[in-house]
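A single protein chain has been omitted; all remaining protein chains appear in their positions.
By letter and in written order, the chains are A and B; residue numbering begins at 1 in each of them.
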Amino acid sequence: MRQTEVMVIGGGPAGLSAAIEAATSGCEVTLVDSDLALGGQLIKQTHKFFGSKDERAGTRGFKIAETLMEELEANKDRVTIHSNCTATGFYAEDGVVSCVHGEDDYFRIKPTRIIMATGAQERLLPFPNNHLPGVYGAGAVQTLMNVYGVVPGKKVLMVGAGNIGLIVSYQLMQAGVQVVGIVEAMDKIGGYWVHAAKVRRMGVPIYLRHTVKEALGDKIVTGAVIQEIDDKFQPTGAEVNIDVDVICMAVGLTPTCELLWQAGCQMAFVPQLCGYVAQRDKHMRTSNDDIWVAGDAAGIEEASSAMVEGRIAGLGVAKSLGKIDSGEYSKRLAEFARRLADLRGGEVGAKICQGIACCTVNEWGV
Amino acid sequence: MNLIEQHPVLDFKHGKLVTFTFDGQEMHGYEGEPIAAALHANGVRVYRETPIRHQTRGFFCAIGKCSSCFMVVDGVPNVRTCVTPLKQGMQVATQKGKGVVSMDVS
Partner (left out) sequence: MTEKEKLFNSGVLTESRKGAIEPPRDLWETKKNGLVIIECPQRIPCNPCHTSCPTGAVKPFSDINDQPSIDYEKCTGCARCVAVCPGLACVVVDLTWGGDKDALMKLPYEMLPMPEEGATVDCLNRVGEPVSKGKVIKVTEPMHDKTHVVHVEVPKDKVMDIRAIRVVK
């Protein structure tokens, strides 16, 4: 049975930041990530990030991932990394995490503290033929084209005009792929206005109050039917057939929380955070004394806040292990909390703050 | 292979080019990249067929969470091809139904 002081499950922006903070504070860290490369969704982001200088505004997402990796590398004597390694279960009775490296190299590990930074997964709308190859999650399309340089298709229908739908549409155009249109069920885009402006001025139509009704094709996607809907999501317009070979689903993410459920953490359904999330205190600690949470797993938001939450969690486990004193902890926590408040100060952040208020306790009974 | 030749922002650094087979047909791909990406680059989008209705399935989530991309690799079924790295000489096959797990009871 392997052991580790701090296990970070997930190597995206939250997990990397948590591992860096914990390691630089003196903890021994084991990081696992199921993907082949670390960096989570950050490594596929070709656009420049928003936010402030602290959160590396103006830097392309994949470059931010590179700098995080370099910081982690600088702590390599304290950090063990297992990529292509999935944490498959948490056993509450003995605090053991089961993992599989690749498809069949299984091991168990007992961490003293755990930071769950497991991110999120794509949602899918129910419509006929939504199983057809060609109906892809937006994150998946990003992986194909931005990580592996593979052309995802020739003509794409983007479903969803949140930040992901808008950004991936732009990225598809950068990869030389035609975006035939974006459909959005609401009466306005969900993502940043400037992301939409970028694609509108390149001629991509955004059909508000529209949805995908059906995918067309026998073995693979050869087209899609889109339709206008009303505010109750009922069809109101004529069905329009369009010629596409990819239907890209950007209809929302949901936090990945299986391990948290298995650990018996108190959970809450928070619509503003897009699903079930663990209840936590302001230190990002869950109802389980040894488990912290950070990033999209704690609520769907953005990479910039994921990085700060990761830092807070890493800091929290380090303090709980006696690696840093109260004074140092309070000072750093206050700084991170200020950065988070800044990031969440706008109209988009207001919704997140509402959500966080629903699942944050003042202090667990300590 | 259907690869992005030029990109305004990204430089693609592929590893070693290797050969593998898909349903017996020889194809090329990059070592260490997911099998699913190599297949997609070779124009293969159908990875498996469902047990009852024989519906096609392929790429969907790309992070090993949805089971859409399961294929038989070197005789082993239910391999998550979106997070399994390609190796020289791999034999990849369309999975029909649930796949057969050979048990070595010895």
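One rule holds in what follows: contacts are C-beta pairs under 8 Å (C-beta built on N, C-alpha and C of every residue); 3 or more make two chains touch, one makes a residue touch a chain.
In this text the structure is predicted, and so the values were computed from the model without any measurement.
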With touch as defined up top, name the shown chains that contact the chain not shown. A, B
Missing-chain contact among A:127, A:192 or A:276 belongs to A:192
Of A:42, A:204 or A:224, which one is in contact with the hidden chain? A:204
Looking at A:3, A:52, A:178 or A:330, which makes contact with the chain not pictured? A:52
Chain not shown: contacting residue from A:26, A:128, A:264 or A:346: A:346
Residue list for chain B contacting the dropped chain reads 6-9
Across the whole complex, the chain not displayed is touched by chain A residues 47-53, 57-58, 60, 161, 166, 173-174, 176, 184, 187-189, 192-204, 206, 208, 304, 342-349
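Methods note: only the chains that are shown with their structure count from here on.
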Considering the complex alone, what residue numbers of chain A touch chain B? 34-36, 46, 60, 62, 84, 86, 102-104, 121-122, 124, 131-137, 139-140, 143-146, 148-152, 174-176, 219-220, 256
Given the complex, residues on chain B that touch chain A span 1-4, 7-10, 12, 14, 30, 32-34, 37, 40-41, 45-47, 50, 55-66, 68, 76, 79-80, 82-85
